[in-house]
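Only one protein chain is missing from this complex, and each of the others stays in its spot.
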Amino acid sequence: MLERVIRWSRKKSPWILHLNSGACNACDIEVVAALTPRFDVERLGVLLKATPRHADVIVATGPVTRQLKDRIIRIYEQTPDPKFVIAVGACAMSGCVYRGAYNICGGLDQVIPVNVYIPGCPVRPDAILDGVVKLLNTL
Amino acid sequence: MNDEQKIEKLKSMADPAAVAHPAPHRIFVGVEPGKLVALIGRMKAELDQWYVATISGVDKGESYEILYHFGDTSGSITVRTKIPKADPRLPSICGVIPGAVLYERELQDMFGIVVDGIPDPRPMLMPDDWPAGNFPLRKEWKFERPAEVIPGGKK
Partner (left out) sequence: MKFNIPIGPQHPALKEPISIRLTVEGEVIQDADLRLGYNHRGVEKLAEEKSWIQNIYLTERICGICSHSHSTCFVQGAEKLLEIEPPRRGLYLRYLVSELERIHSHLLWLGVAGHEAGFDTFFMYTWRDREVVMDLLEMISGNRVHYAINTLGGVRRDLDEDLRKKILEGLVVLKKRSEYYFKIGASEPTFVGRLAGVGRLTLQQAKDFCAVGPMARASGLARDIRKDDPYAFYNEVEFDVATADTCDVLGRTVVRIKELFESYKICEQILRKLPDGPVAVKAPRKAKPNEVVSRYEAPRGENIHYIISNGTEKPERLKVRAPTLANYPATIEILKHGFIADIPLIFAAIDPCICCAERSVEMIDARSGEERTLRFSDLRRMANERRRTLPLQRNVAWPF
């Protein structure tokens, strides 16, 4: 019984952590623009949290630079189970224009396991919402 | 002051054959590395050039060419100097213009040039686990991308 309540609350109100791993900021502004009155993601219960220990879903943008690789793994381990990772943007999927650079690991799935990929450069805020909803429907 | 007046003054400070004016508002001056700091000091005092936009380094095969881009209310003056690749040492201009320290640190990271007298010689851009001796912007430095692992997919 308690299990069902917990699963319902996790599905209806996910708390997200926004992680920027060396991106150009375009996807990050679109993630923040999702909170502003036009797209207003907070009416659906999604809260932007400041620390990994409170988050259910990690929303990550950007190609992974070498300096940040260890820190991303540490943040992933600090997030409590069950957790989901969403890779937002073409950079997090495969590196976008920066493929082949010496400081880039090339895509988020080389570092941590990813559940959902959202394409775009940059991603529209409605597409981010769509991706989060698709993830929650699989729960 | 406009371009012609600046060129007159620069010809008196440096070698007149090394002053070039390829386009409106753009002046280029060549100088030896040993006389670099003195020329920049004179430019700051007499031509009011206290603003350094950036310092570029170019790998020209046998030598490095370093360009100091200055700017003011009527255009941009660029001072260029050449140092040999076998002994890449350069004097620092931070005594004259304190704001140039980050650009000189970038030269150290990217090309391996040693800047004498820099107030803060730590590496700036490279990650903590970067192997020493690798200078990315040298022409002969190539990077081999490691093979990509596609999770759950074909190899």
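Going by the order they are written in, the chains are A and B; count residues from 1 in each one.
One rule holds in what follows: contacts are C-beta pairs under 8 Å (C-beta built on N, C-alpha and C of every residue); 3 or more make two chains touch, one makes a residue touch a chain.
None of the values given here were measured: they were computed from a predicted structure.
Asks: Among the chains in view, which touch the chain not shown?
Replies: Looking at the complete complex, the unshown chain comes into contact with A, B.
Asks: Which residue among A:80, A:100 or A:113 touches the omitted chain?
Replies: A:100
Asks: Given the contact definition stated above, which residue among B:23, B:86, B:132 or B:147 touches the chain not shown here?
Replies: B:23
Asks: List every residue of subunit B that touches the chain not included in the displayed model.
Replies: 23, 25-26, 50-54, 56-59, 67, 69, 71-76, 78, 97-103, 110, 124-127, 136-137, 143
Asks: Quickly run down the residues of subunit A that touch the omitted chain.
Replies: Residues touching the hidden chain, for subunit A, are 17-30, 32-33, 36-38, 48-51, 63, 65, 67-68, 71, 75, 96-98, 100-104, 121-122, 124.
The rule we apply is simple: only the chains that are shown with their structure count from here on.
Asks: Residue numbers of subunit A touching subunit B in their complex, please.
Replies: So the residues of subunit A touching subunit B come out as 65-67, 99-103, 106-107, 109-110, 113-114.
Asks: Quick one: in the complex, what on subunit B touches subunit A?
Replies: Touching subunit A: residues 127-130, 136, 143, 145, 148-151 of subunit B.
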